[in-house]
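And now, chain A:
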Amino acid sequence: LTACGGAADDAGGGDGVTVTMLPKNLGNPYFETSTSGAEEAAGELGLALEEVGPETSTPDSQVPFINTSAQQGVAALVVSANDPRAIGDALDEARAAGTKVVTFDSDTDPEFRDIFVNQATAEGIASKQLELISEQIGGSGEIAILSASANATNQNAWIELMEAQLASDYPDIELVEIAYGDDDDQASFDKTAALLQAHPDLKGIVSPTTVGVAAAARYVSTSEFKGKVAVTGLGTPNQMREYVEDGTVTAFALWNPGDLGYLAAYAASALVDGTITGAPGETFEAGRLGEFTVGEDGVVLLGDPFVFDASNIGDFDF
Partner candidate 1 sequence: MTTRSTMSTPVLRLEGVRKAFGPVVALRSGTIVVEPGSIHALVGENGAGKSTLVKVVAGVHRRDGGTFELGGVPADFRTTAEAKAAGVAVIYQEPTLFGDLPVMENLFLGSEPLDRLRRIDRRAMRAHAHELFGRLGVDIDPDRPAAGLSIADQQLVEIAKAISLDAGLLIMDEPTAALSGVEVERLFAVARGLRDEGRGVVFISHRFDEVFGLCDTITVMRDGAHVSTDPVAATSVDEVVTRMVGREVTDLFPKVPSTPGDVVLEVRGLERAGTFHGVSFDVRAGEIVGLAGLVGAGRSEIARAVFGVDRYDAGTVRVLGRPLRPGDPAAAVDAGMALVPEDRRLQGLVPQSTVAQNMTAVVRRRISRLGLLSTARENARAAEWTGRLEVRTAALDMLAATMSGGNQQKVVLAKWLATGPRLLIVDEPTRGIDVATKAEVHRLLSGLAAEGLAVLMISSELPEVLGMADRVLVVREGRITAELDRADATPERVMRAATVGAAS
Partner candidate 2 sequence: MTTVPAHGSPLWRRALLTREAATIALLVVVWSVATASVRGFDGPLTITYLILDITPVLLVALPMTAIVVTGEIDLSVASVVGLSSVLFGLLHQAGVPLPAAVAGAAVAGALCGVVNGVLVAYLGLPSLAVTIGTLALFRGLAVGLLGTAAVTDFPRNWTQAARATLGGTPFPSVTVLLVAAVAVFAVLLHGTAFGRNVFDMGRSKEAARFSGVATRRTLLVLFVLSGFVSALAGVYYTLRYGSARGDNATGLELQVIAAVLLGGVSIFGGRGAVHGVVAGVLMIGVLSSALRLEGVTVNLINIVIGVLLVLSVVSPRVVAAIRARRPARPPSTSLPAASPSVQ
């Protein structure tokens, strides 16, 4: 156990600083990677980092952990929000208790946090995925989206943007259904089956979530649709390697979630030691990633999404 209470008071200090990492849920490889990135940063910064989280990715199950952080008076909370508003009050209370709040991966309304570490702009993510699927299905045909839970903030934002861009830029591609696999392997897998069944002319599935895209790829790779229905989206190389190698998946996108966690931890540390306050224009160093500038609304941008395909997937291990 880390030493004594009052961590909030000596917020500027070195070794006593505790940071709590609260992903959407535990047991999710994406967040596992982001947490290990944060741990790397914590090691460099001398922070004590503790990961807690619920089993299921719902806002109500995140609240008790935010409360606990407030009780403990941790220096900073790094959270991926399951709902943009629902956890707001709890975050407010934590901030009232002196805790700095960094959101990463999935944001809350800006008023509830100090900094949002954004993996990529939503526009960038949406257009990258559409680019990939359009290429893979030859520019026309039916596609479906397999999302996480129906309430996932970032997924919904991306889907909205994708729908808009489809209407304006891809007139020959028709989005026939949006299904929700709840970031659960079994549900996503079964939903993929249902999608393919319900839409015999389906040509592609876009799944903007790592659990979903892996499940969809696994289903397709073992079915008669392999090679006929394209699967792409946001995935981690380790989960997707097999399907890229067997030809089910040509290419998919993602940022490096490890880097995301790493940057979030640096941002938290910068907030705690007062280097930044979350005001636009402030800058801070983030170790091996270099210098970052706080943008509008306290957003810090990691970079552009990265496309993985057979040529480069061998270079990554996360």
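Definition applied: a contact is a pair of C-beta atoms (placed from the backbone, for glycine too) under 8 Å apart; a residue touches a chain by one contact, two chains touch by 3 or more; residues count from 1.
Criterion applied: all candidates are chains of the complex that A comes from, given by their letters.
As the structure is a prediction and not an experimental result, all values here were calculated from the model.
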Touching chain, any copy counted, for chain A within the complex - options 1 or 2: 2
Candidate 2 partner contacts - residues on chain A that touch it in the complex: 1, 4-5, 26, 50, 52-56, 58-60, 63-65, 67-68, 70-73, 83-89, 93, 97, 150-151, 156, 178, 180
